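Apart from one protein chain that is not included, each protein chain of the complex appears where it belongs.
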Amino acid sequence: MKAREFALKLGLTEEEYGKIEKGLAREPNENELGMFSVMWSEHCSYKNTRRELRKFPTTGPAVLVKAGEENAGVVDAGDGLALAYKIESHNHPSAVEPFQGAATGVGGILRDIFTMGARPVAFMDSLRFGRPEAKGEAGRRTRSLIKGVVSGISHYGNCVGVPTVGGELVFDPAYEGNPLVNVFCLGTLRHDQIRRGAAKGVGNPVFYVGAKTGRDGLAGAAFASRDLTEESKADRPAVQVGDPFVGKLLFEACLELYAKPDLVVGVQDMGAAGLTCSTCETASRGGSGIEIELDQVPQRETGMTPYEILLSESQERMLIIVHKGREKELKDIFAKWGLDAAEIGFVTETGKVVVKAAGKVVAEVPARLLADDAPVYEREAKVPAKLAERQKLDLKKILPAQPKVREDLLKLAASPATGSRRWVWNQYDHMVGLRTVVRPGGDAAVLRIEKSGGGWVHVAMTLDGNGRWCAQDPREGSKALVAEACRNLACAGAVPLGLTDNLNYGNPHDPEIFWTLREGVEGMAEACRFFDLPVTGGNVSLYNQSPAGPIHPTPVVGVVGKVEEGVRLVGGVFGKGGGVVLLLGAEGGGGLGASLYLQEVHGVLAGKLGKVDLEGEKKLHGLMRGVLKLAGVRAAHDVGEGGILWAVAEMVMGEGSAGGEVTIPCGQGERAEEALFGEGAGRILVEVEEGVVGEVERLAGEAGVGCKRLGVTGGTELKMVCGSVEEKWGVRELQKLFTESLPRALEGE
Amino acid sequence: MMKAIVTVTLKPSILDPQGEAVAHALNHMGVKGVKSVRIGKHIELEIEGGEEKGLRAKLEEISKELLSNPVMENFHLDLRAGG
Amino acid sequence: MMKAIVTVTLKPSILDPQGEAVAHALNHMGVKGVKSVRIGKHIELEIEGGEEKGLRAKLEEISKELLSNPVMENFHLDLRAGG
Partner (left out) sequence: MRFAVVQFPGSNCDQDCVHALQVLGQEARLVWHEETKIDPEEGVILPGGFSYGDYLRCGAIARFSPIMKSVKQAAERGQVVVGICNGFQILCEAGLLPGALTRNEGLHFRCEPTWIRVETPASRFTSHYGTGEMLKIPIAHGEGCYRASPEILQELEAQQRVLFRYCNAEGQEVREGNPNGSSHNIAGICNNGRNVLGLMPHPERCCEAEMGGVDGRGILLGAAGVGRKI
């Protein structure tokens, strides 16, 4: 086959082929084309989104490693401590094989973190599926996807001993054919422990460590290799299998290795595009070259071709460059942990990645050309033709003449879409490591991190996305996301330090989809700038669509922050009763556009979110942190999806929590449903003791933030007044619906 | 009464972390010569009635849809009389 | 090259919740007459060399000591030539 033809078969374009030929000044061979096809794919090169990603703010006083520099960003957490964190998607692999797809997603993000020199200390997962209660085959398929993904995450995360402390689980028909599985990992390290993925020092040996290479993940394009017989094709698995046991040994061995002074020169994990990616990226970063011999690569299967070895995506492998003469120290550590460590090559000054097999050169490519010179495209963007129509909302046509708030709330409580997520996080070890101070179930998880000299720093984190908001208004929706994430942190008394994002969208060649992506990025960027929040990295997942259409535009953000000194952490549910409920922030529901309420209760997705008042948010967050320093604050919970009534309900549905009696303000001309279920941003509910109400009001006054007394806690009922609407519910009844809805939907067969 | 035994094995080039760990352990324990270990499932089903028409086809379907994962596994069905 | 297949099954008195779940699912899927499902392990070992003296005894020992847990499982060993 001609090189050009082969290139096209691998998914490269004519234009890209031309660029390769020009860069090499000759015709590329098949191995080289294979390498280009993966390195220049969207996944590795961000060729369709790079221009957009440049819009994010990436600098700030706390940033130690910037977005795009290394495998994960790193921020300063004070006291010499640093945090490395990142989010990664495994949407498509999880759709094919949910258990292994999700598990290897966890393994992949884990490697990104310990590659930085950090000890991984927490995971979070953001999951989106179709409706589990759907009838027939669709529902059955969705339920098995959910169970497979959750057990895959549980399998990997639990086994490596890193707690999964939070996340989200969303059901929406928009994800039926294309689930989203995004995983986040956080690691901790000292400033002086940060590792770089650069190959430096001519003559330094390059080691391959970890699991052996097999034909894993040689999917799609790579199948075009003509060397395959029909028979071997059938065996050629696109599915990568994760081995968390080896994953755990690998990170322990690496951490032990890093602890040796001046031993390691550079580290890089082998993720997508395995050996190809890790060699050309380290060489490119180091401004050097690398020469490797494939015969030295530990192999699990026999008869693998250079092409297969170069492109394999076998899991749990790393590339490590050490100083010459120190090889034995590395080998000893890996031998102790029972892992392969093979010297496969050395650093050169040529600027090229040279690959040999049995001593013969099988590929020779300038590292920069592969790693950094991928084409960058400007995609066409167009406002979706139907957007304006979709943003219209005529409540009169949807809501009943008389509000049915009692039924509405029961419906929400009984829906698997809104029910307690305990079924999920009970399957995750969220306590291992003795750091989890605030467990899953609240607004943000909080971990304690030991300082070098003793004592603790407390770090909060949250993961948030909202496809519904972003589908209806990609710009404001994305802004609202960032605001919500920061608000979640504020409820844990934390100042946000950095953000990582996962952009989940459909096909970027569709101008309407590209427009939503651009709007999303610009909205997030604006909010980040406003909150002084650097974006330290992230991931892009495109082509998320099924025959039924694209998914909702779904950016997901992970925000980490540091709990302020003096903050007393509280839960998000009412305690024993006898407290006062205060609403901090804006009054009024903010309208029902794009709300969970309309979708869950009335089956309508219409309208859009109100404009986000970033200024008001910022003040609110500051106030919240201040309030948490007072004695006598019992609980805090932000108002998000489902609106204020749902937020109050969540506060009474916690284990052992008391009921309450609240009066919810209903604005002029506002329908009760709008006041109760509207998802306007900028609101937090707190429960405090009577004695501190005055102090909270004073702080709120100083901050210029609203503070309204809604009622009191206690009793076994939730009673609510809103304008002329008055309702009550038994707390036990709500709790039962809330805790049982998800397990029933998933296991009720 | 019929008895069906469905043996589910991983496709040859799919990684078997479990098997690898066992092989590793055996070598470590001084058992020589173990080249590879692969671990699959052995599933026994007891079915009421005799070998009715369509039973085998039904079992093939179950084996494929529920008992094995065709993306990664092969299965072998063995159907015999007796409990 | 020798191949050993060790089949590990749960003792009859031990509950098999996973098997029960599968049986339940089968009934739910409309497959009638499945009285019981029991899930065991199918372990294949490849061993270098021929059938040397003591190999079977060695494998019996491994099966008993490592591959199965006598508290709750039985095993069956099948040894044959060929890879």
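Here the chain labels run A, B and C in written order, and each chain numbers its own residues starting at 1.
As a convention for this text, a residue touches a chain if its C-beta (ideal position, glycine included) is under 8 Å from a C-beta of that chain, and two chains touch if they have at least 3 such contacts.
Since we're looking at a predicted model, the values are computed, not measured.
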Considering the complete complex, of A:Ser144, A:Gln391 or A:Gln427, the missing chain is touched by A:Gln427
Hey, which of A:Leu145, A:Val160 or A:Ala174 is the one touching the hidden chain? A:Val160
Could you please point out the subunit B residues that touch the chain left off the display? 17-18, 21-22, 25, 28-29, 39
Hidden partner sits against subunit A at residues 151, 154, 158-161, 243-246, 248-249, 336-338, 425-434, 436-437, 439, 448
Just the residue numbers, please: which parts of subunit C touch the chain that's not shown? 13-15, 17-18, 21, 66-67, 69, 71-72
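The rule is short, and it goes like this: only the chains that are shown with their structure count from here on.
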Taking each chain's centre as its mean C-alpha position, how far apart are subunit A and subunit C in Å? 41
Rounded to a whole Å, what is the gap between the Cα centroids of subunit B and subunit C? 9
Approximately how many whole Å separate the CA-defined centres of subunit A and subunit B? 36
Residues of subunit A that touch subunit B when the two form their complex: 96-97, 100, 211, 214-216, 235-237, 239-243, 245-246, 300-301, 314-315, 338
Residue numbers on subunit B that touch subunit C, as the complex places them: 1, 7-9, 19, 22, 25-26, 29, 31, 33-49, 58, 62, 66-67
Per the touch rule, the subunit B residues reaching subunit A in their complex are 11-17, 20-21, 24, 69, 71-72
